[in-house]
Structures are given as C-alpha cells and as structure tokens.
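What you see is the complex with one protein chain gone and the rest in place.
The block that comes next holds subunit A.
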Amino acid sequence: MPTPFLSVQGLSKRFPGPKGSDPLTVFENVNLGIEKGEFVCIIGHSGCGKSTILNILAGLDEPTDGAVIMNGKEVSGPSLDRGIVFQNYSLLPWLSALKNVTFAVQARHRNWTKKQVHDHSIKYLEMVGLTGGAELRKPSQLSGGMRQRVSIARAFAIQPELLLLDEPFGALDALTRGSIQDELIRIWAGSDQTVFMITHDVDEAILLADRILLMTNGPYARVAESVQVDIERPRVRADIIHHPDYYDIRNHLVEFLAKRSRELAGKRDEDGVSEPNVIRFGLNGPVANKSNKGAEEPPARARVVNGAD
C-alpha cells in the first residue's frame, strides 16, 4: 500500500500532570492517512486534543510517541509548506493587518520586490473583505472576526501545500463565514492544496470536507471514525441539504457528538487496530468498512455499527 501524502503513525501526546499526579494522556496511538488534495475536517468535543494534533502536524509541538510523515519525510519543526490559521489568530499586535500579511509573503518569496509582495498581500486581504482602510489598522483596532480574517489571509497568501485551520471561521457572522468558505473552496479546488481543518460546525464540515474525522472525548481520545462525504462538488449551500445522503451524514455526526463520543471515550478499538473505522453512506445509512479507504465498495444497505462486521 503506498503511503499517503500525509501519514500519522502511532501518535500519542502526554502532558506532565500537576506535581505528583499522573501525566495527562490527551490521545494515544492515533493513525491517519490523508491523500494529497484531500479536504479533511476533524470534529470532536472541546478539550479532546484537536488543536494538539494540529500543532503536531504543523511541527510546532512534539508528539510523545509516533511520527508525522509528509511527502515521505518526517515532520520535524514548522515549515512554510504548512500554513496555519491559529485558533487565537496569533497576529503580531505591533504590525498593521497589511504588514501582518506582507511579512509572511516576504518570508515565502524572498526574491520578490516590495510591490509584488504588497500587491499579493492586498489581493488576499481583499479576498477576505478587508480593505478600505481596515488593512492599515492594528489588530487591537479590529474586531474579532476581522482579526480572524487577517489570519486567514496570511495563511492563504503563502499558498502552502498543507493548510492547517484551527476553527478558522469561529468568530465570523454567517454571511462572512459563507463567503470565506466559498473562497476557501475556490482556492483549494484551483490548486493541489491539502486542507486539514478543525471545526465544531457539522454543516460546515459536510459542506467543505471530503472526509470528516470524529474524535472521542479525552483523555485517551482517539479518532474513532472517518466519515466519507461523497456528495459531488461543486456543493451549493442551499442545495446540499436536499442531497439524499445529507441528513444521514448529519444525523450520524450529531449522534456521534451527542452519544458515542462519550461512550467510546477511553476505549481501545476492540480488534486492537487503531485506524479509524471508515464510514460510507449508501442508501440506508452508514456502512462501516474496516479496511482502508480506497477499498472496494462496501455492501450497500447494510447498516453496520462500528467495526462489528
């Protein structure tokens, strides 16, 4: 089996506990593969370790065990090939919105002229709707949503191979969120970028993702399921809800969040394999498929719960 573009192998993260107590194991033995060009969302309850996984993918944090392999090379330390939208925006407060983007573009394209850097940055700020003077203001003078958009522009502008987005649209109103989601899809579709995105919004996940990873509650969280979203693209927000699979997928996700994320918490996969169960939706609900993604079509109409096939 060829290794995927991004491969997460046996990943564990423990934080030392408060003095004397046991260490906190956020997650253990997480295995994942993400193909080049894939758009993957990850959903899980607050505190289950999503940001921790994303930081390890970014190379900002070290796993306690295991490894992340991208393009056949082990990830060690951050790189411009992996762009990040941080959960807390992480803008530099002494720079204007524009400068927060230009410094990143400058770092990416060291031989560009000032004008090239400026025009490129402005293009991305325009894309997120920050123009007409707003781009010259400092982050402290911008609203939360505007800051988030600067941070999005900064990550998109360096056109990384892998985009890591940590709840990138959390602070945005529905309208802005919609238009930036559309931009994200447009940029992603027009390139061979791979996207790994954390979200709490199941509708957003279904609209955007090729695949949705579901994480159980921590500690000892794991990526229990990988839900394939086979709804054809381009997906239109208003139409997608009429797709026959839409509510099956949605219900499955909501049910996972409401019930199974708790029930499965702390449990090992029964057969000892820690690959997420692949779930596909046929005509009558979810189909679990133990073998890896890309295997032959699962039997239709069989509602198989969680690996008991």
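One rule holds in what follows: contacts are C-beta pairs under 8 Å (C-beta built on N, C-alpha and C of every residue); 3 or more make two chains touch, one makes a residue touch a chain; residues count from 1.
By definition in this document, contacts and distances are computed from a predicted model.
The UniProt record for the undisplayed chain lists the protein name "Nitrate ABC transporter permease", from the options "Nitrate ABC transporter permease", "TatD family hydrolase", "ATP/GTP-binding protein" or "2-oxoisovalerate dehydrogenase subunit beta". The hidden chain makes contact, of the residues A:Leu11, A:Ile56 or A:Ile84, with A:Ile84. Of the residues in subunit A, those that touch the hidden partner chain are 58-60, 77-80, 82-84, 86, 88, 90, 92-95, 103-104, 107-108, 138, 140, 158.
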